[in-house]
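Single-structure report; data block below.
Of the protein chains in this complex, one is absent; all others appear in place.
Labels run A, B and C following the written order; every chain starts at residue 1.
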Amino acid sequence: MTASDLVELRRDLHRHPEPAWREFYTTARIVEELEERDLDALYVGPEALAEGDRVGVPDEDELDAWLDRASDAGARGDVLERLAGGLTGAVAVAERGDGPTVALRVDIDGLPIEESAANEHHPAAAGFRSENEGYMHACGHDAHATIGIGVLDAVLDSDFAGTLKVFFQPGEERIVGGEPMANSGHLDDVDYLLAVHVGLDHPTGEIVAGVDGFLAVSQFEAEFVGNPSHAGARPEEGDNAMQAVATAIENLYGIPRHGDGATRVNVGVVEGGTATNVVAERVAIEGEVRGETTELMEYMDDRARRVLRSAAEMHGCDVETATAGRAPSTRSDDGLREVVAAVARDTDGVTSVLESDHLGGSEDATYLMRRVQERGGYAAYVGVGTDHPGGHHTATFDVDEASIDHGVEVLSRAVVELGARRP
Amino acid sequence: MTASDLVELRRDLHRHPEPAWREFYTTARIVEELEERDLDALYVGPEALAEGDRVGVPDEDELDAWLDRASDAGARGDVLERLAGGLTGAVAVAERGDGPTVALRVDIDGLPIEESAANEHHPAAAGFRSENEGYMHACGHDAHATIGIGVLDAVLDSDFAGTLKVFFQPGEERIVGGEPMANSGHLDDVDYLLAVHVGLDHPTGEIVAGVDGFLAVSQFEAEFVGNPSHAGARPEEGDNAMQAVATAIENLYGIPRHGDGATRVNVGVVEGGTATNVVAERVAIEGEVRGETTELMEYMDDRARRVLRSAAEMHGCDVETATAGRAPSTRSDDGLREVVAAVARDTDGVTSVLESDHLGGSEDATYLMRRVQERGGYAAYVGVGTDHPGGHHTATFDVDEASIDHGVEVLSRAVVELGARRP
Amino acid sequence: MTASDLVELRRDLHRHPEPAWREFYTTARIVEELEERDLDALYVGPEALAEGDRVGVPDEDELDAWLDRASDAGARGDVLERLAGGLTGAVAVAERGDGPTVALRVDIDGLPIEESAANEHHPAAAGFRSENEGYMHACGHDAHATIGIGVLDAVLDSDFAGTLKVFFQPGEERIVGGEPMANSGHLDDVDYLLAVHVGLDHPTGEIVAGVDGFLAVSQFEAEFVGNPSHAGARPEEGDNAMQAVATAIENLYGIPRHGDGATRVNVGVVEGGTATNVVAERVAIEGEVRGETTELMEYMDDRARRVLRSAAEMHGCDVETATAGRAPSTRSDDGLREVVAAVARDTDGVTSVLESDHLGGSEDATYLMRRVQERGGYAAYVGVGTDHPGGHHTATFDVDEASIDHGVEVLSRAVVELGARRP
Partner (left out) sequence: MTASDLVELRRDLHRHPEPAWREFYTTARIVEELEERDLDALYVGPEALAEGDRVGVPDEDELDAWLDRASDAGARGDVLERLAGGLTGAVAVAERGDGPTVALRVDIDGLPIEESAANEHHPAAAGFRSENEGYMHACGHDAHATIGIGVLDAVLDSDFAGTLKVFFQPGEERIVGGEPMANSGHLDDVDYLLAVHVGLDHPTGEIVAGVDGFLAVSQFEAEFVGNPSHAGARPEEGDNAMQAVATAIENLYGIPRHGDGATRVNVGVVEGGTATNVVAERVAIEGEVRGETTELMEYMDDRARRVLRSAAEMHGCDVETATAGRAPSTRSDDGLREVVAAVARDTDGVTSVLESDHLGGSEDATYLMRRVQERGGYAAYVGVGTDHPGGHHTATFDVDEASIDHGVEVLSRAVVELGARRP
């Protein structure tokens, strides 16, 4: 694909942002592209995932509505059929020699954010604003998927002498796609894994050879259920889910810090109760805990569960908790970081190369990275700078399309370089 | 109207429950009935209310949708026009001599509760279940409005020698209709006011001559607004509305009890935040405080506002508070109670008469009662027993239609009796 | 005893205030007086109490220190021996005929308050300020005990024809003396019981024939024990009793109000932790719950215990709770109230008689009152007005000694009147 073909593809994907387990149009569009390439294997949907490890799958009505939307937008029916039940994503494999197996992971899902319709917002002005109202590619995953195709083309066009696998991963924003893809088996023979993210406040032309500082994260949902009563006549008959939640929130933020490293806790969403004069029967919260290491995250998670349980008991309520998404921590390997830095320094358009940077957030690419690292392989998370007018996850986020090429160039050259190593 | 006509009217109103300031069909239907009577005056919508005292009025879209619904259901267009802007309700006046002015207040609004469709639920079985899906007459105001018409007919048909005013009040459930109707001027020459409520756990055949134990109430809405930030990377940059709300809730319930009498506090509804990984920018609550007297309610209200303000400050947030609805406390006058008890004891179908009972809740009839009492008149709140299968404000609430007649009989005879007094 | 003898006795007791279970000097002094009277029985210490129902008994060192103090102040050694183990108090019995058994209950203990040494404070100026530094008769129990002797003398000197019992009760301030005295057996044949309290904001010359509005009360002590850790190096290793206590306090005050009547909750004392840099291992609180009825108090007590337990669990702590003192609610009987009111209206120096008044606090006289009432007898709690410069429980509290005579006169005449009834 030419650079301008890649831009076209990116804009097509940008017009059709889809959230976790609903990436029907996106997966179908990618599969159509992949089927035109000379691949040795193509795993689609259920073939690309450990199905049992999925969480956060929407109900059938919701899935059907998005399937219809994808179909209306022109997605191929035979591909959509393979994605039934929200099993989205794909893995492409090209064997080009007996060199090492090198993998690239890109994520493909969008966000529940309404895209800006302002004239200053380039996608709106240039006519490729989201057609799925209320949803948006506000984190650049449209560019990531495009880079995945671009790297594949560039490597296929090179003297690469190993095996290349490109993972098109669903559900990163909800951190639900990483684990089932990591456990699919397709990572188990990978020697080198590169993941990629555009932007992150790095300008066009800057490459971060190996991002670090991933916090392990676990998201929870907790629903407190008590008993309603009339707040005027019979306050004592209520088991007040509102008081239980308030007590839980106060004490979640009070979970002790840890001497071994950074931890985090947040309750991000709350909703419940029916009327001012009714003692609230049901209040639900959604939150998360994080840690600099997976152990620190688990410490936070254990304490959080104790807080939730005791707060419910204190007010005569039941609490149901569910884990909504999860990702471990990990680090980019130094050896791989050096390979990327070296090719980046030698790439047209790249004006600045950072060895490392601190993310301070979470990413479920870490599931794939750890899978590879635990089996003796190496992994790095590469940052590709792009000027973005609005911040990530805001209505005016956009990517500088010139950076797509930078990503393709740096990553494909790193893949070729790694393919030349003795495994 | 015959008893069976009244039942027909009640069922028609039951089919069309409408919440506060949206009682378009209901008001139109009542006005149609009233226009057929020999009245001396009929005040509709803006003529029946002190418009400036209204709170909780929905936006135009919402009003329009309900207007359309009323129109589709057959409400007369010329009446609907008079109710523009959600100015619902009516006051009927019949002058029959120079005796005292006696008033009856009935409320007419419905609740946002989905009515049971079960076969055991009589309105469902008998074909007059709510046609406004998600709304329901679950507190008997359909019967109250019907009793208002019935009493008017009975009094017009008697030798009543004073002036009768019947107040069809909107918005009781949200306690927003009482104050604007009380301040309309129509109460200012009333000597005796009777208000009525069916049920309240009293069986068919039982009359409560004067209900007491009204708690003064004030409902509040509070919206906490802070600053969002990424909960993983920059927790310290957030001003966390979630923590502010949790602190507020805990401390609202902790407002000290009062040595002078009963108080209440409840936070009934909470909602806010956007995502688990974002420090919540905005969280809103709805709640209420009550007191055995208006002073006690005001004590609670003052303390609640201080808690809300300090909780916001503590977490770097702003808080906007609004009063959503309000009602004072009052007592039924003993003299009036005795008149009602006397006629009740002498009424067919009435098998039990209680002098008094304790409500333990709130009611904005108290606004009308106090208006009359403050100007030297007398007021009582009369309970008319009715077997109700489900509790008030539940999906299976229903009234025993036999009790409509009891209400009409007792109240109209009390009116006539009072009309014979020297003012 | 003459009025001036009574004043002397009161001043002697005032000089020697002693707290619960340490009323050694006080009991000995009373017993000395009683032994000079013509009694039919005198029960001292263990004979006057159900020993097993005592709580809040200090340790031996503490008891010994107070015994020494009493001895040094001149208390008779043989009486002190009978009070070993802190079994204080006495019951005097005089049988004068086969009329009813009439009882008077007075309390005798002091408070841990440092008495004012200011010249404006009469006991200081007149030389009978407390000699037990840090303790004070700041609630008039010195006057109560004196009234007990005065009434005994007056009745013995009358034509009283029944049996009189005077109960000198220890430990009222900590509400620990009422239950063991109520269960001593000495109340079981009592037909009429009068209890007495001076002051309560009623001026000299005013009598309250029957005080009401006693709240049932239960006092608790709760000790939270977790694990300490270094707050800088190892915050996560601590189980923080400080956080447990803060959570408990917030939620204790948030226990829902009750539709059936008044409730109260208070945490009055807190103490714990060792250093700013140590996660607190142990924090203890002392508090109380009350209710308009005993059932309401028990509702509060149940909820309080659940809060304490859950707050401990939430923070990995244990909590030990103990009941420190307890008193039920009760009412003064109307018949008895009328007898007292009648004699009071006819008593010199009495200028105002109130049928009733609302206490709004708690008193363990209710144990004795209920004991009598449950067995078919009658009880009333009589208020004897006295001008008091400072409030009850303050360093400048004092009684107007003229009111001692009012109390003796009204109560002895009521006793005689009751003794003339047919039992």
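In the analysis below, a contact is a pair of C-beta atoms (placed from the backbone, for glycine too) under 8 Å apart; a residue touches a chain by one contact, two chains touch by 3 or more.
Because the structure is a prediction, the values reported are computed rather than measured.
Participant: Touch as defined at the start, partner being the missing chain; which of B:T204, B:N251 or B:S403 qualifies?
Facilitator: B:N251
Participant: Pick out which of A:E115, A:E250 or A:E313 touches the chain that's been left out of the picture.
Facilitator: Of the candidates A:E115, A:E250 or A:E313, A:E250 is in touch with the missing chain.
Participant: Which chain A residues touch the hidden chain?
Facilitator: Spelled out for chain A, the touching residues are 250-251, 253-254, 256-257, 259, 261-265, 360.
Participant: Which parts of chain C are in contact with the chain that was left out?
Facilitator: Counting over the whole complex, chain C touches the hidden chain at residues 215, 217, 219, 230-235, 240, 242-243, 245-247, 249-250, 253, 264, 266-280, 283, 286-288, 290, 324, 359-362, 393.
Participant: Touching the hidden chain in the full complex, which residues of chain B are there? Just list them.
Facilitator: Touching the missing chain: residues 233-238, 240, 243, 247, 250-251, 254, 256-260, 279, 299, 306-307, 309-311, 313-316.
Going forward, only the chains that are shown with their structure count from here on.
Participant: Roughly how many whole angstrom separate the Cα centroids of chain A and chain B?
Facilitator: Taking the mean C-alpha position of each chain, the two centres sit 51 Å apart.
Participant: Using mean CA coordinates as chain centres, what's the chain B-chain C distance in Å?
Facilitator: For chain B versus chain C, the centre distance works out to 49 Å.
Participant: I'd like to verify one number: the distance from the centre of chain A to the centre of chain C, where each centre is the average of its C-alpha atoms, in whole angstrom.
Facilitator: Their C-alpha centroids are separated by 68 Å.
Participant: Give the residues of chain B that touch two or more other chains, as numbers and ranges in rising order.
Facilitator: 250, 253, 264, 360
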